[in-house]
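Before anything else, here's the structure in question.
Every protein chain but one is kept in place in this view of the complex.
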Amino acid sequence: MHIPDGLISPQTYLPALAVAVPLWWWAARAFTRQVGDEALPRLAVFTALAFVLSSLMLPLPGGTSGHAIGVGLLALVFGPWVAFLAYTLVLVLQALVMGAGGITALPVNALAMGFIGAWTAYLLFHLLRHVQADFAVLAAVFVSILFSALLVALVLGLQPLIAQGPDGSPRFFPFGWSVTLPAILLPHLFIGLAEAVLTLLIWRHARRRCWIPAACGREA
Amino acid sequence: MLLSHPVRFALYLSAVIAVTLIHDPRVLLLVLAGLLLLSGSGRPALLLRAGRPVLWILLLLSSGILFMGWLTGQPVLGALLLINLRVVVLALLTAWMVRDVDLDLALVRWPRARRWLVIVRGQIQLFRRLAQDYRAAQKSRTVVAPTLQQRYQGSATIGLAALDKGVHNAEMVTQAMRSRGALHD
Partner (left out) sequence: MTEPVPLLELEQVAVAYPNGRRALEGIDLAIEPGERVVLLGTNGCGKSTLLRVLDGLIVPTSGEFRFGGRRVDQQTLKDRDWQRDFRRRVVLMFQHPESMLFNPTVRDEIGFGLRHLSEPERADRIRHWADRLRLQDFLDAPPFELSGGEKQRLCLACLLAVEPEVLLLDEPTANLDPRTVGWLLEWLRGRPITSVVATHQMALVPQLGERIVILSDDHRVVFDSRATGGPPDHDLLVAHGLAHG
């Protein structure tokens, strides 16, 4: 979810950065342990892949479409640490290379969508896959997107409470939870469902390729 | 005085943080004027580039603020100006950075990061071309408007092709770098 710079207060993004940095370090360490000196080229390709997956069209009823996020799919295929790293790097690319900005929102987005989103999808899938694999994919991606959206809505809605002027007027994002929760969660109910279906379709085909250990029943 | 790209980039990051610490609309207005002055020629293009990504969200937020003001009877002009100015100033800073900072040169002290950026840019080109080819092929085979299911199948096909290519390219790029001796540096 793209949040322009100027809507998230330093009281939010600086602590978020403090939380994100050790997690990024840990993710990089976990990935390097897994692939050794191949980390740089592999992560570069996965970042480009994540970038393109986030441009996939999500068909919605009425001939409209939205954009996929792709973190759920990446987490199920490559694992949550890679998904977290790749998604963070996509945010960096979008902010600094494409010029879309959002550098101050980056730690919040990276944590909400990249970290929480990836781990929610991964853990829920592994919890439910013995029940029914297709259902596990649908539930994992849907819940992951909704959970990430909830976090973003909570962070945005917090801004008027923690960053206000002496007269109580908001200094950053101006609306509280009564606005952010319905405004963000309701559309993401549809986006979450659409992306869950899309992920399942891709997953079913990818399973046959058998280069995905999780899809083939082997642990990643 | 010509600043090096790493210095320019560091200044950009510092300026972004600094602007989020300013809460007086008058100061932000001065900052905006200062930025426009310092940015040199091409100001209209720069402003346009800065304004485009944030226009709709600012319109939406501003309408919401005005509506809340009308509903509650509270003065909202200060907040309206502050939020709009801050978002525009930050967008302008980013647009200026993208125009005048060569990220590759800014990363000159971090060769691995530079390599990563080169590979990513090249790979994005490949993936984008793949997605475009698939979309063009689907369009050329479409006689009647596709159903919702067919549109999903179309997107899923592109996603799967991208994943396939991702797995394959990761292996190829890794082997190619190893072959050229770039991985045991």
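A and B are the chain letters, set down in written order, and residue numbers restart from 1 in every chain.
Operating definition for what follows: a contact is a pair of C-beta atoms (placed from the backbone, for glycine too) under 8 Å apart; a residue touches a chain by one contact, two chains touch by 3 or more.
Values in this document were obtained by computation on a predicted structure and should not be read as measured data.
The chain not shown here is touched by just one of B:3, B:17 or B:176, and that residue is B:176. In the complete complex, the hidden chain is touched by one of B:6, B:69, B:122 or B:146, namely B:122. Although one chain is not displayed, subunit B still touches it through residues 104, 114-115, 117-119, 121-123, 125-126, 169, 172-173, 175-182, 184.
In the analysis below, only the chains that are shown with their structure count from here on.
Centre-to-centre, using mean CA coordinates, subunit A is 17 Å away from subunit B.
Subunit A makes touch with subunit B in their complex at residues 4-7, 9-10, 13, 37-38, 40-49, 51-53, 55-59, 61, 65, 68, 73, 77, 89, 93, 95-101, 103-104, 165, 167, 169-175, 179, 197-198, 201-202, 205-206, 209, 211. Considering their complex, residues 13, 16-17, 19-21, 23, 49, 53-54, 57, 61, 64-65, 68, 74-76, 78-79, 82-83, 86-87, 89-91, 94-95, 97-98, 103, 112, 115-117, 119-121, 123-124, 126-128, 130-131, 148, 151-153, 155-156, 158-160, 162-167, 169-170, 173-174, 177-178, 183-184 of subunit B touch subunit A.
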